[in-house]
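Below is a structure I'd like to ask you about.
Only one protein chain is missing from this complex, and each of the others stays in its spot.
Note that the chains are named A, B and C in the order they appear, and that numbering of residues resets to 1 at the start of each chain.
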Amino acid sequence: MARLVESSYGKCGVRLTKVVRDGERHTLVELDVQVILVGAFDKVYTEGDNSTCIPTDTMKNTVYALAREKDFDSPEAFAGLLADHFLEFGQVSCVEILAEEEPWTRISTDGGPHPHAFTRGGPGVRTCRLLAERGAPRRTWAGVNGLEVLKTTRSAFAGFHKDRLTTLPETHDRIFATSVEATWEYARAPRSFAAAFDSARSCMLECFAGHDSASVQHTIWAMGEALLARVPEISEVSIRMPNRHRLLVNLQPFGMDNPNEIFVATREPYGLISGTITRE
Amino acid sequence: MARLVESSYGKCGVRLTKVVRDGERHTLVELDVQVILVGAFDKVYTEGDNSTCIPTDTMKNTVYALAREKDFDSPEAFAGLLADHFLEFGQVSCVEILAEEEPWTRISTDGGPHPHAFTRGGPGVRTCRLLAERGAPRRTWAGVNGLEVLKTTRSAFAGFHKDRLTTLPETHDRIFATSVEATWEYARAPRSFAAAFDSARSCMLECFAGHDSASVQHTIWAMGEALLARVPEISEVSIRMPNRHRLLVNLQPFGMDNPNEIFVATREPYGLISGTITRE
Amino acid sequence: MARLVESSYGKCGVRLTKVVRDGERHTLVELDVQVILVGAFDKVYTEGDNSTCIPTDTMKNTVYALAREKDFDSPEAFAGLLADHFLEFGQVSCVEILAEEEPWTRISTDGGPHPHAFTRGGPGVRTCRLLAERGAPRRTWAGVNGLEVLKTTRSAFAGFHKDRLTTLPETHDRIFATSVEATWEYARAPRSFAAAFDSARSCMLECFAGHDSASVQHTIWAMGEALLARVPEISEVSIRMPNRHRLLVNLQPFGMDNPNEIFVATREPYGLISGTITRE
Partner (left out) sequence: MARLVESSYGKCGVRLTKVVRDGERHTLVELDVQVILVGAFDKVYTEGDNSTCIPTDTMKNTVYALAREKDFDSPEAFAGLLADHFLEFGQVSCVEILAEEEPWTRISTDGGPHPHAFTRGGPGVRTCRLLAERGAPRRTWAGVNGLEVLKTTRSAFAGFHKDRLTTLPETHDRIFATSVEATWEYARAPRSFAAAFDSARSCMLECFAGHDSASVQHTIWAMGEALLARVPEISEVSIRMPNRHRLLVNLQPFGMDNPNEIFVATREPYGLISGTITRE
């Protein structure tokens, strides 16, 4: 009477710290890794037959063992090594790897960047996603989460649709604050994934700063266009932006004006705008 | 050079409290509502032309105004009213409504359930999702989030695939703890959405308690099967369960045994198991 | 030039699960324990001399080992055992133990409460705090965190101080919602800590429900008074209540009235009211 139509399983929150020592100078990589498998696992569900089931505990071990065995210079490369490994199991038809990188940066000292001490940097967190389906070309995405930005002018929202339930006033000068979540697919590997990420993030920051925004939607499009123009290896980008509203405070009850100076930041409700932009 | 291939926007975190008074007895409904629209909004993105754009602020107003104007007896019914409203706009091709219900229950007193005082109940949070695509039949899902359960026995994990990176010992008696996230689609509306939800949640709790589990996967299947058997209006259910591990503590260094008595709860890493079960 | 004037250290987040088996019937206790020590540890700080330092890792081990070695029937009793243990170290002058109990309740089945399957219950989380200073009488507190309550009437806020910056209208009928955090000290041990806790929580829930509230402050006082009257072993109670505002939505722009029916819940800003009530 019942049928299993979809299933997947894996390990989340595998937190890997790798320190590579080059004399006094240490390189630190911290990744939060997720491994998800799809495959011939139906009997695990329907019959309690675990013979094909690779324990999620083994996935965790694999992350640490591969990190020790292999050299890699990017989350994307490490994700590829993990995918290679899990596709060796015949029962696996698809491997998905997600990784978030802790944004550590070297502490500045009089003698320059410190060789082995770090502080949390940013802005935003670098992400990567790899999908390896048996028999299909591998797909690689990168992105940034929690890229918080705010501009105090050059943002408008006017000329919108009005109905009997509309009370929002039009504005030609508002604060625009958001936390960008962007994910882009690489049609082919860039020379350096780190450089491509830095380039993509800088491009989005500059575009956000410089764009004359008619709406959050309008800025998403501008950032997507700019990204495709800047990084040739990117074929498509999805951007999601919550509107972290800063509302003008009404000071009239206290006999004061408020010439776009005093705002209240609110967390909810919030607008959420999404768009996916591809090359023609 | 660039093209917008997908877009949607809406308002999240619209927190509605509605009090209905029947003499001394008050009914309290609290929903956290999300409205998402898809439609002819491309020029909002690509040209900064807002003429078709319904502000997310108006969506928020609409939630409160409709809640005042209309009677409804379930989140599903309210979601339907919202979808009706937004499909009246010609530029909208698809409306998605999500709602989570705060689980308030009446405070018990000597005189029985209190007429107007409540405390947060549970277990879990009732959810609903409605998808209204112009010209297509409406689809309605309900579900539960954060349904935390734990059993201290009748859970095993053995006979699994082993490789050189496997260290997990087999076990025929372990603690099984999870936080169930389940979403089911109604092929047709049940007589009462509230009763169907209660029935579905009870069914899952009883199944979790009574099932001889060979794995998290095995229990997902059992719960899905039971749900389809119990609530005839449900056509399909997706269940996701993180494994909230309780690991046996090694007390040997202190000269003690540990006959399945002392465990440590860990938050990460954690297994995450998913399955979708449908009627044949 | 510098002097250490205060110090303490310990282990937080020690998550203990203990299962006690009585035939088919299992008892489950889950505690999140914190151990804090004060004592002759100055040289650990100032000279890097660890000879008196009990590692926090040993504190963690101690929680698990004592949980295996000893029987206890309450968080308060277990905290006492831990304090006894750590005061055996000569360098320790004061031990503070904090414990939060996960509120598991048995799943209901046709055959009654299930012998070994549980779901997260509530309302609120039971807490305990023990302070054992060498040479001083031991002090024991219990409490509840996150006890979420809401009443839809019998709450007013009027007659308050007004100045040029006051805009809040007086109200004689509002929603009162809060999340109670209460901590009470036991002057002497009650016959049963569990029964005393249940009695205290019920008392606060009933008082919240029944009280004609003139303000959050007023209800704190009423709850404190009621608690001291109900549980004779309690000498003093501190209560803290955030005001989880439900604001009446202005529907006039849509041509609607709002007879105390439609509200918006806001998270911030929020009032925070505290009071400590003792016996005369």
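Throughout what follows, a contact is a pair of C-beta atoms (placed from the backbone, for glycine too) under 8 Å apart; a residue touches a chain by one contact, two chains touch by 3 or more.
As the structure is a computational prediction, the values presented were derived from the model and not from experiment.
Of the listed positions C:71, C:163 or C:257, the one in contact with the omitted chain in the full complex is C:163. The missing chain lies against chain B, touching residues 164-165, 167, 253-254, 266-268.
Within the complete assembly, residues 15-21, 26, 28, 30, 61, 64-65, 67-69, 104, 107-109, 114, 116-123, 147-154, 175, 205-206, 208-210, 246, 249, 251, 253-254, 256, 258, 260-266 of chain A touch the chain that is not shown. Annotation for chain C: contacts to the undisplayed chain at residues 1-15, 36, 41, 44-58, 60-62, 65, 89, 91, 157-163, 165-168, 213-218, 220-221, 224-225, 228-229, 236, 238, 242-243, 267-280.
The definition used in the following text is that only the chains that are shown with their structure count from here on.
Residue numbering shows that chain B and chain C use the same positions for more than half of their mutual interface. Chain A and chain B have centres, each the mean of its CA atoms, that are 24 Å apart. Distance from the chain A centre to the chain C centre is 37 Å, each centre being the mean of its Cα atoms. Spacing of chain B relative to chain C, judged by their CA centroids, is 28 angstrom. In chain C, the positions touching at least two other chains are 253-254, 266.
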